[in-house]
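Complex shown without one protein chain; remaining protein chains in place.
Then we have chain A:
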């Protein structure tokens, strides 16, 4: 078997964009807990993270949707902006309509560069008008903090009232699946049944002061829980115990399968510096007022694409043969190249190949037939709507 070593080929796929060679790997507060629970640790974005535990990636993925999964995402970077001008400041850097957000709600957003390309994607929450809480990708931490920090300095120099704090004293856990809310409800007095998708609360969970967001990266109902780092292991243990083992520790391998099934972008694969949110199919995340006013980096490029349509678009595929992988070429029936796969794999829940990639506009409609080349051979593929697996976000009754 050769793929750069068996386990290495798996990690290489996930960490290609985020490899750091020289420094020793960072450990989250749950590192020893992972190892004690059979976690297979691999390097990811400069951290030692569990790719899976004793159960297979396939079983783990299926279990998350059937019961629930608990993920250590403490490698991701949480930060807060404080001050009267937090909202206008951040609006210069992201596409979201932050002013229009109800306090205690948040959304997926994109940090853009001057060309309208994506610097990173992030879940941003307006806690109050003078407090914004956001989480950015581990692999983009240094880049994002340098970017935000530089703009913060110039904004302050012009008299703006904003400061920031990086939450390295906290750890982030993700609890996803149908048992997420019932399990968490055992650990908190707050009524979770009235907390809907995208909402945020500061509350006590298991006696610890947590930031709770009803959000996630799997398509399932669930939460991201920011807990003081010294309480992370105890919270993880409490969650697993309350679920009587039905919620399982779940690693990065399953996390990638889950997000792919949910049609969600992985920054570094499906979104990069040269890809705009419009091309990535995230126009819905650009606030209506922002589309009219602009005022964020790269707005001129993005507004033009909204008007004229982008030249390429992100789409989903079902395909035959071996699973399509990142960088596989997409061709039309006559063999001419029309795009490239950016993420792909075998769906544990659908038991078929799924992939995401970019194709020329015009060839992006569901049902469009194409060929995907794997190891030089073309295999039938068809453009498909995403999510591949229906999402279960907890929304208020209509």
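The criterion applied here is as follows: a residue touches a chain if its C-beta (ideal position, glycine included) is under 8 Å from a C-beta of that chain, and two chains touch if they have at least 3 such contacts; residues count from 1.
By definition in this document, contacts and distances are computed from a predicted model.
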| item | value |
| --- | --- |
| Omitted chain (choose from "Glycine cleavage system H protein", "Spermatogenesis associated 17", "NADH-ubiquinone oxidoreductase chain 4L" or "Nuclear pore complex protein Nup85") - UniProt protein name | "Glycine cleavage system H protein" |
| Selected from A:139, A:263 or A:323 as touching the chain missing from the view | A:323 |
| Residue in contact with the excluded chain [from A:57, A:187, A:225 or A:239] | A:57 |
| Contact partner of the left-out chain, one of A:50, A:139, A:253 or A:339 | A:253 |
| For chain A, residues in touch with the removed chain | 1-3, 6-7, 9-10, 13-14, 52, 54, 56-58, 61, 253, 256-257, 321-323, 325, 345-346, 348, 375 |
